[in-house]
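A single protein chain has been omitted from the complex, and every remaining protein chain is retained in its original position.
This part shows chain A:
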Amino acid sequence: MNRLHRLFEQKQERVLSIYFTAGFPQLVDTLPVMQALESAGADIIEIGMPYSDPIADGPTIQDSNMVALDNGMNMKKLFEQLQEMRQSISIPVVLMGYLNPIIQYGIEAFCKKCQEIGVDGLIVPDLPMQQYLDEYKGLFENYGLSNTFLISPQTSENRIREIDEHSNGFIYMVSSHSITGAKSEISEEQIAYFKRVEAMNLRNARLIGFGISDKKTFITASTYSNGAIIGSAFIKVLKDSKDLSKDIHTYIQSIIS
């Protein structure tokens, strides 16, 4: 049982998960951003591990990845920055990123390090289910890491069931046919898809992400799920901010209060 499981035991509604890119806007901002998120009232922190070729991401997150890499962020640095994070962070922390940098770090060393510093789960968009089952599941479980799969409006019911069976933590519902990027509206078609998945009574919690940007989209998404994930819109807040802690507080409060 990790912090994610405990969270979803206590809270099934309007869970707010915030994504940001490690080492953005400045290299040293990773931990301060996390601390501000926790004190402002976010429920889950997703830390993006920057990558040169993020194929599931739109321009905002592509840019934050490039800036973070230019700032000198890499896996070793990230782990150094997070080494003591559990002294100030008590909410669940999930690492999100592409498979290649993880493989180059060494998959077992990576999982071990995650456990050591108190990471609760992983989201690896380009790690498909079959490969996960064949090569990674044992390792992730050994080190107490929840794996989160994505589903999209195109994912078949059978496959959603399979993903549900192999998930432990939450399922990441991609809100539309889309790469990441903030949007201001949720369409009828998207709502029909949210309802369809809701009616499947999955055993895992569902968080909806991609295109969630403000209170309105957060509430709409949460109506049909356990909560939602905000990424690009939050990255924009960080990018324009002169006072991170204040602006993060204002933004998070604008969504949950």
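The rule is simple: contacts are C-beta pairs under 8 Å (C-beta built on N, C-alpha and C of every residue); 3 or more make two chains touch, one makes a residue touch a chain; residues count from 1.
We adopt the following convention: contacts and distances are computed from a predicted model.
Protein name for the hidden chain, per its UniProt entry and selected from "Tryptophan synthase beta chain", "Spermidine/putrescine import ATP-binding protein PotA", "Iron(III) transport system permease protein" or "Nitrite/sulfite reductase": "Tryptophan synthase beta chain".
Looking at A:T21, A:T155 or A:Q190, the residue that reaches the missing chain in the full complex is A:T155. Here one chain is not drawn; of A:I47, A:I102, A:V119 or A:V197, the residue touching it is A:I102.
Shown as candidates are A:N2, A:S17, A:Q62 or A:N147; the residue that touches the absent chain is A:Q62. Although one chain is not shown, part of chain A still touches it, namely residues 51-59, 62, 66, 69, 74-76, 98-105, 125-131, 149-152, 154-156, 159, 163, 174, 177-179.
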